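On to chain A.
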Amino acid sequence: MIVLDVFSAICLIGGALSCLFGAIGLLTFPDVTARLQAATKPQTLGLLLILVGTAVQLNFSLATGLILVGLFQMLTAPVLAQLIGRAAYRTDSIKRDTLIIDELGERIEAERHRSG
Partner candidate 1 sequence: MTVLVALPVLLPLAAAGLTLALGAYADVQRLLGLLVLGAIIADAAALLYLADTSGPVVLQMGAWPAPFGITLIADRLSALLLLVSSVVTFAVLIYSIGQRITDYGREASSTTFHPMYLMLCAGVSLAYLTGDLFNLFVAFEIMLSSSYVLITRRTKAERVRASMTYTIVSLASSLLFITMIALVYASTGTVNLADLGQKVHELPDGLQTALALLVVIVFGVKAAMVPLHFWLPDSYPTAPAPVTAVFAGLLTKVGIYALIRTQTLVFSHASSWKLMLGIALITMIVGALGALAQNDLNRLLSFLLVSHIGYMLFGLGVYDVLGLTGVILYVVHHITVQATLFLVSGIITRHTGTVALTRMGGLAKAAPLIGVLFALPALSLAGVPPFSGFVAKLALLQAGVNAGTIAAYAVTATAVLTSLLSLYAMARVWTRAFWGQVKAPAPDPDPTDELIVGTASSSRPMLMATGVLVATSVVIAVLAGPLAGISGRAASDLMHADTYRSAVLGGDRHG
Partner candidate 2 sequence: MKTSRNPDWSEWDAPTERWLLSGFRREGAKRSMLLELAARIVFPTVLVLSIYLLFAGHDRAGGGFSGGLVAGQAFVLRYLAGGRMDDSAIVSMRPPVLIGTGLTLATSAALLPLAFGGAPLQSAIYKLALPAIGEVKFVSSLVLDSGVYLLIVGVVLDLLRTLGSGIESDADAAARGQP
């Protein structure tokens, strides 16, 4: 049991730390797309770790539901990221000076130019 407890403790604290770092990222990054990185990914990892850490502590029949939670998170996080990122780009909320390269913008310019 101790092994399980230790594993669970690592998962839980690791997960919580991951969430915390994500939150720090959310605070420090310069624009919304960058913050999105910090927001969605470490949170996902953190949540997954906490789910695992908790699942280990619970008996099996109860823990199955946690799998679903994880699946949902994995399924929805990328979609949300894309939608928000796209919205940020469309609404011009990205700080352009942080972009080293913007192939999308270049192409849009080109298309505009071509179509007149």
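A word on the picks: all candidates are chains of the complex that A comes from, given by their letters.
As a convention for this text, a contact is a pair of C-beta atoms (placed from the backbone, for glycine too) under 8 Å apart; a residue touches a chain by one contact, two chains touch by 3 or more; residues count from 1.
The structure presented is a predicted model; accordingly, all values stated were derived computationally and were not measured.
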Contact as defined above, complex as supplied: which of the candidates 1 or 2 touches chain A? 2
Which of the residues in chain A come into contact with candidate 2 in the complex? 68, 72, 75-76, 78-79, 82-83, 86, 90, 104, 107-108, 111, 114-115
